[in-house]
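Could you have a look at this structure, given as structure tokens, before my questions?
Of the protein chains in this complex, one is absent; all others appear in place.
Our next item is chain A:
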Amino acid sequence: MTSTLRLDGVDRSFGDRQVLRNVSFEVAAGRMTGFVGANGAGKTTSMRIILGVLAPDAGEVSWGGRKLTRQDRRRFGYMPEERGLYPKMTAREQVTYLGRLHGLDAAAARHSTDALLERVGLGERGDDLLETLSLGNQQRAQIAAALVHDPEVLVLDEPFSGLDPLAVDTVVAVLRERASAGAPVLFSSHQLDVVERLCDDLVIIADGVIRAAGSRRQLRDTYTVPRYELIVATDAGWVRDEPGVTLVELDGARVVFDLPAGADEQSVLHAALARGPVRAFRPVSPSLTEIFREVTQ
């Protein structure tokens, strides 16, 4: 756990507007941490502060228990929210250049660039000027640019926006690879379904305040009322009269219902069995969207 990235009590204002209030969270090594929040909630500002592109008004960012330095940050891979590379350079040239700026020697930068461009599917277009590439391909080049120096920490602002589904899969695979190599990976997204599919941990921010943070499972357990789905052989309408049940959805033989915290779901199951065959009975996990809604309201 020595290379955990941590924000501690970070504040930041732009003029009179405070955009981050006492922001603290962790990005654990080897885990993909999703960073979600509405537009303007403070995701980009937090990421810029991690990268040292903005300075915090208060608080600090540490890595492996030490305050981050510029030298540390050179080993970070960063993909800013607003994309851009040099339009008049080829993808290969600028990825190599960025590799060298991050401290690789010429041969290592070239080698790493070639491998990455191949990996993100830009091998053949690598020598075209960036401005002649499609937006999706420019995005792939951008990802290569963030990864070229084999970073020890990845911070990616909306890495999937603008990518076609195939490219999303490629990028996901590359990020997973880095995470399993032990790098903390922080990525923001407003596509909650993608985050749900990908992240191990989750940080939810709203109005500059961290509303929830933890592993996906932990959050689910914390932020849900117990909800169950029951499918019986005949009409399930009787469930609404069981004690404590709040009906969510009823569709003939299928019913979804909530129980108060601590209530015994088995009593409903027994009641169902007493009436006839039970086809299915299972707890329903809330989707990330539902958690997000609940947490940010």
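Brief remarks on what is shown
One rule holds in what follows: a residue touches a chain if its C-beta (ideal position, glycine included) is under 8 Å from a C-beta of that chain, and two chains touch if they have at least 3 such contacts; residues count from 1.
Criterion: contacts and distances are computed from a predicted model.
The UniProt record for the undisplayed chain lists the protein name "ABC transporter permease", from the options "succinate dehydrogenase", "siroheme decarboxylase", "ABC transporter permease" or "LemA family protein". Considering the whole complex, the residue from A:G40, A:G103 or A:G237 that touches the absent chain is A:G103. Taking the complete complex into account, A:R83 is the one of A:R83, A:R220 or A:R275 that touches the chain left out. Screening A:R48, A:R119 or A:R216 for touch with the missing chain picks out A:R48. Where chain A meets the omitted chain, the residues involved are 48, 51-55, 61, 68, 70, 73-74, 76, 78, 80, 82-89, 97-98, 100-103, 145-146.
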